[in-house]
Every structure is written in C-alpha cells, then in structure tokens.
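Down below is the structure, laid out as structure tokens.
A protein chain is absent from this complex, but the other protein chains hold their places.
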Amino acid sequence: MSQIMHKKVARRSKIFTTDHRSIGINYLLLSLVAVAIGTILSLFMRIHIIAPGWKIPFWGVVPPEGYLALVTMHGTLMVFFVLTTAPVSGFGSLILPTQIGARRMAFPLLNALSFWLTTLSLAVLLAAFFVIGGAPISGWTNYPPLSAIAAAGPGQAAGMDLWLVSIGVFCLASILGAVNQLTTIIAKRCQGMMLMRMPLTVWSWLVTAILILFAFSILLAAVVLLFSDRHLATSFFIPSGEVINGLAIDPHANGSPMLWLHLFWFFGHPEVYIAILPAMGLTSSLLANFTRKPVFGYRFMVTTTLLIGFFGLLVWGHHMFVSGMNPYAGTAFALTTMAIAIPSSGKVLGWLAMLWRGRDSRVHPLPTPMLFTLGFLSFFIAGGLTGPILAQPVLDAYLHNTYFVVAHFHLIMAMAGVFSLFAAVYYWFPLLTGRLMNERLGKWHFWLSLIGAYGTFFPMHFAGLAGLPRHYAQLTGSTSTLASFLPLQTGITHTAFLLAGAQLLFLINLFWSAHRGQSAGNNPWLATTLEWAAPAEGCIVRRGPYEYGFHRNLPDFIPQCAEDPEQE
Amino acid sequence: MPATFSRTPTDIERKDTGIGGKPPVDRRPTGGGGGDDNWDNHPSGRRGPRELLTRYRLGLSCALAGDLIFFIALVSAFFVHQTAGHFDLRENYVSDWHPLTIPPILWINTAVLLLSSLTIEIARRHLFHEVDVMEEWLGLGRPAVRRAAPWLIATVALGSLFLAGQWIAWSQLASEGLTFTTTQNSHFFYLITATHGIHLVLGILALGIALCALFLLRRVQMRQIVVDVAAWYWHAMGIFWIFLFVLLTCFQ
Partner (left out) sequence: MTDHIWWMPPNGALHGAAIDHLMWWNLTALTTLFLLAHIFLIAALFRTRKSGNDLSQLRWKFLPLAGLTLLYAWMAISAQKLWATIRFQGAAPNALQVEITGEQFQWYFRYPGADATFGLTRPELINAPAGNPLGVDRTDEHSADDIISSILILPAGHEVDLGIRSIDVIHGFFIPGMRVKQNAVPGMEMHIHFTPDTPGDYPILCSQVCGSGHARMQTHLQVVSENEYEIWLKKHAPEHLGATK
C-alpha cells in the first residue's frame, strides 16, 4: 500500500493541490527554507557576538541594531515557521489523516488555503529585511512601546509593520489549519478508531489544535491592537508622558505595555507547547516501535498530554516575574508552572521506563530515528530541568533575560524540537519515497549534531549564571565584566558552526536517499499504525495503536486494522 | 499473522493500562463520523448522509470558538483600559476614562439584527422541512428553495440595514466630536463595532453565496449545508453583538 501511496505522491507532488500529502510536503519544504535562513541568521549572530567588526559578504558590517534584527528574525522564523509549521501543519497534513484512516482532511481546500497563507506570511516576513530601516529589532516578543512607536529605533517603522502583518496572516492560517485538524480528528476517523485507540501523535495534534485556537486568536487580537496603536493613533499599549528621542508622543494616554505582555505570553506559552506536543506524541510512538513494547501507560500518556495542554494556558505569567507584575501574581504563576512540570516529568519517566531493557536484538539495535528520539529525550531532560529553576520567582529575578534562559529554551525547544523533527523525517521518509534514508550518514549527522548542540547551548548556562543578558550585540561597554565572556562565547560560536555544518549531512542524505536510498518495502519499521498499512477502502480498526511484542519471532506486532487472528 | 500467540505476563498487565484489553472486535459506535450513526447500517462502512453536514457544522463551531476568544481578548483589553490611569503632576491618580453614551440608534440596530436572526432561522428551517426536501430529492421541484429564498433575501436586507445603522451611529458620534481618536473609550467603541462589522460583511457575503448556491447547486444536501452554515454563523454574530452591546451600554 505505501508503495502505491508514495508513487502517487511522487507523481502528484504538485504545488497547487488539495491533496493532504502534497500539502504536507509543501509545508515541510517551506519549513526547510525557513530553517535554512534562520540558521544562517544565527551564524551571523554568533560571529557578530565575538567579532562585531566582521563584514557579512555583500552586506557589510552589522551595526548593533542589525544584530537585534537578526535575533528577532531568527526567533520569529524558528518559532513560527519551523517549530509550528513543520510538526503541526506539515506532519499534521502529511500523516494525521492516514493515521486515523481518513483519505483526506475534513476540508481539503481550506488546507490548501492555510498553506498559501503561511507562504504569504513567510514572504511578508522576509521582506522586512529589504525595507528602509530593515527588520524589527525588538525581539520575537516585541514589547511595546519599542514596538509601538516607529521612532523608537531603526527597523521599528516599516519592518515592524511587516512583522505584524506577517504574524497576523500566520495566525489566520494557523487557526484555519487547527479548525481543519480538529474537525478531521473528530469527524473523519474510520470505523473502530475510538478515541482511546488513536495513536498518541493524534492525541498530540488534537490538543495542539485546541491550543492553537486559543493562543493564536489572542495573538491575532493583540496584533490588531498594536497595529491600530501604530497607525490609528490609539493607545492600548502606549502610556502617557511617553518621550522618545526627546520627542513627546502625543496624544497617547493611559495605555499599558503590560497589557501586551499579558496578551503576548498568553499566546507565547501555549505556543511553546504547541511546538513540543507533537514531538512528545512521536516520541511515545517511536519508543514503542523501536523497543517493540507497548507504550508504557497509554492512558497515562493521554492524560498527561491533556494536562499539559490545560496547564499550558495557565502559566503565562512566569515570563513576567520581574516585568512589573504584582508579586502576588508571581506566586500564583510560579505554582501553576511547578504544576505543569509534573505531567511533563511523568512523561519522561514513562519514556525512561519504556527504554529499560528496551533494546531488542531482533531488530536493528539503534536505527537513526531511534537515535534522534533518544536525543530528543536527552535534550528534553536537560532543558526541562532548568524550567523549575526559572519557575521560582526569586531565582528568575536573577536569571530572567540572561543566557540561562537562552540555554533553557534552546535545549528544550530548539534542540529537542528539531531532533524530534529529524526523527520524524527519518522515520516517515519511506512513506514518501519508498526508500530508507542512509543509516551511516544518519548516524554521523546524529552524533555531530548531538555534540554540536550540547557544545553550543550547555555553556550558555554559565554565561547566564554569570549575569550576561540576552540581546547583547557586543561584549564591550562601560563595565569591564562583559569582555571576560569572550573566550566562552568564542567556544560557543565554534560549536555552533559544527552544529550547523552537521545539517549539511542531513540535506545530502535527504537528496541522496530520495534517489539512491535502499528500498524500504511496505512497512520497514514493522509498525502498527495505519499510515503503514491502511487498506484503500473501508478500513476497520480493531485494536489499540501499540500492539507490539507478542512474539519471540518477528513479526511481533499486530497492525491496528489487521483481522483478528482468532477469527481466521 | 500468526493464528495463536502467547501473551507474556507483561501483556496481561497491559490490560490495566487500557490498551489491548478491549475485545478485539468492538462493534460499539465510534466517535468516527460523529453523530450516533451505527456504521453497520451503512453498506461498506459508508457514513450517513448527515455526516457531511455534521462535519461542516463542527468546523464552523471550532472557527467560531477561536473567533469568540479573539473578541474576549478585545473585551479584556477594554476592561484593562477602563481601570487604567496615570499619575498626574501632583501624583494624583487620574483616569481618562470618559463614559460614552451610546447613540440610541444602536437599540434599533440591535432589534434589526435580532430580527434578521429570526428570518435566517426561518430560511434554514425551510430547507430542512422534510416533505419539501423529499420532493426536491425526488426531483419533483424545488419547493424548499422557493420558500427559503425570500427569507434569505430578507436577511441580507436586514443585515445591510444593520450595517447602515452602525454607520449612522458612527456619524452621529463623529458629529458630536467623538471620533476614533478622541478618547480611549471612543476608540474601543469604534474598534469593537468595526471588527464586528467586518464579521457581518463577511456574513452578508456568505449569505449572498448561499443565495446563489441555492439556485446553482444540484445536490439537496449541499444546498442545505451552505444555508445551514451561513445561518449558524449569522446567529453567532447576533449573539456576539448582544455581548458587545451589553458591554458598550452597561459597562461604561
């Protein structure tokens, strides 16, 4: 079956299409473009930190505001166009319908529309580099009044407008996509696919879609309000008595920058869980597959996914402990944040328990997708454990906006998220091309990335502990302490190049394997879920998604839709 | 597939955790396809005729949920703003929130919108009237369409009337010197009515499309869906307006 499927995809992977697989692939290609640009920007940033005088070829020396523009665009690209677009929209279109036995999404045309809106949004965002003043410089969180007043800095005029338009369009696209996925999951499951038989990936997409409805609607409203502050002379976010560059800003009155912070983080925190939930579902599935064991506590995994989604909506204030929020509110948010660490830890424990004696000598011991899943686990633990530290207001009052936070979110979001994307690509590649990706290149890619990632982001904890703030274009200034970070930062830059360079192996592997890769057969990973085995018509699901390890001999699994053995 | 297999002790354990414990063939109706359709009643697992309708309704309600949250964000900004103030020169806390008296024409507009909800509901009901639908389905004529169309047209008219009324309200306010930028409160008024107005413009477009679809679409079911979805959207906008109206009149 998958043979037929990939042939169809290969032929019909057109650009204008309503076929969910082609749209999924298009989404992934879009993310690939975004991640390539985002990575190049991050390398420019890394160079600038240690050598502010360096000239980018064809561009020139980057001024401090140029550095901030790089950071802003890097964060925006990576968060929105990579870690939201690829796992949620990309794999959500590519895999989700087949995993529930649906032949198409609930609204195929709407799916295509979402994709085109996302593309438009990316184009608008990138255009910000080329307008007068350049890209915005206020970070991906864009706190007003810096983001509300064009005079507040270079890039805050046309560049900021483009950012707002781009994100507004992105919100719309995501909301439409979420509506589509929700409806698909609720209404298009095939016969027998009860809720408690859905693969955990599908559960993740379900919760993600609900979170998107909440989070992106709020962000859309916030963006509209900010836009009207900029162009319609309202003052939602601009306080009275505002003076920029010696010029009084009139007639604004009584706005509150804190309102933006609340709206933004009400979006922003669920957003980071939107980015990681699909990865969690995938991890459960892949661990079950590669250890040939049922998911340890399916119900428990579902519950924790729901709990994380629910608590995710209640913790936004932990980004605002020292931003002027009432200290009592800080206490409340600290408690909800600690609470969300519990289901996350539960998941980690579940995964670790699955690993115990999980290596199965009958199958390839550690194929590349499994390696990347383990990498995800490692980064999730490494980055997750600093979460409870940041969740304590007293400690966060020291660590807030230092490199410690940068280390936290690059480990748990960037690296864990990207590693699970890699796992997904290596795992599902045969579905698309009928070929396996090259194992040897895959292993090199994994180990170099792992070393590069820890080498890049682990030392940032120390810079943060020593008090180095984020968004610092250079390490000079009237206080002498910053220059002493130079050796540390130089080391980080070097490993960052190793990390980014390792991705070339991935690209090579991708293109090489698509043409020359080893042929995969129908179900190379001996997986149970429907995307590997869905019969074309009238599929009936008869059991849960993780029926592995029945047998001492291979095949030791029962696909979800297989006839019941006893009835044969 | 092996005909027999031995479950290791751990697999028995697994029953507790909820998977694999279920009888392998479970004929219980599943959530799939929504509704209470028992698939066994449909040849080769086909879904019931209402499946498509349910799906569109589901999609619409998800979208409306998101939209509701969008409005909630605006409204929370309203309340934040209302309580905000600043310290003046003498360190007195002053608020610049000047309550705004709503132009009375809004009451009429509200009534018009409610009326339009009624007309669209009548149109919708007509399309689901069993006898007429049967007749259409058998190709004996289009009584349902004939009956529903005037009500749809009436809804479009009432909707446009509402928008015109909102425009009048704006110009009345503007002639009192309260334009978008005058006070914080006035820009809320304009922003809220304008975003709601944009939703209504979309609604009127949808109604127009539904009207065309009534005559152009050949399948009864599709005609029903188009009108049904437009109608529920319209109702939702009516309800949103009631909330916003209460906010604008009572919470100044």
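In this document, chain identifiers A and B correspond to the written order of the chains, with residue numbering beginning at 1 in each.
One rule holds in what follows: a contact is a pair of C-beta atoms (placed from the backbone, for glycine too) under 8 Å apart; a residue touches a chain by one contact, two chains touch by 3 or more.
All of these numbers come straight from a predicted model, not from anything done at the bench.
Checked against the full complex, the one of A:130, A:356 or A:511 touching the unshown chain is A:356.
Of the candidate positions A:465, A:498, A:514 or A:562, contact with the hidden chain is made by A:465. Of the options A:215, A:377 or A:436, the residue whose C-beta touches the omitted chain is A:377. Residue A:338 is the one among A:40, A:338, A:498 or A:514 that touches the chain missing from this view. By the touch rule set out above, chain A reaches the unshown chain at residues 63-65, 68, 137-139, 143-146, 149, 152-154, 239-246, 248, 254-258, 291-293, 296-297, 300, 322-324, 327-328, 330-331, 334-335, 338, 341-342, 345-346, 348-350, 352-353, 355-361, 366, 374, 377-378, 381-382, 385-386, 388-389, 391-395, 397-398, 400-402, 462-463, 465-467, 469-474, 477-482, 484-485, 487-488, 552.
By definition in this document, only the chains that are shown with their structure count from here on.
Residues 1-8, 11, 14, 17-20, 22, 24-26, 28, 30-34, 39, 44-45, 51, 54-55, 58-59, 62-63, 65-67, 69-71, 73-74, 77, 80-81, 84-86, 95-97, 180-181, 184, 187, 191, 195 of chain B touch chain A in their complex.
On the side of chain A, the complex with chain B involves touching residues 100-101, 106-107, 110, 175-176, 178-180, 182-183, 186-197, 213-214, 216-218, 220-222, 224-225, 228, 232-236, 239-241, 251, 253-256, 259, 263, 294-300, 537-538, 540, 542-547, 549-551, 558, 562-568.
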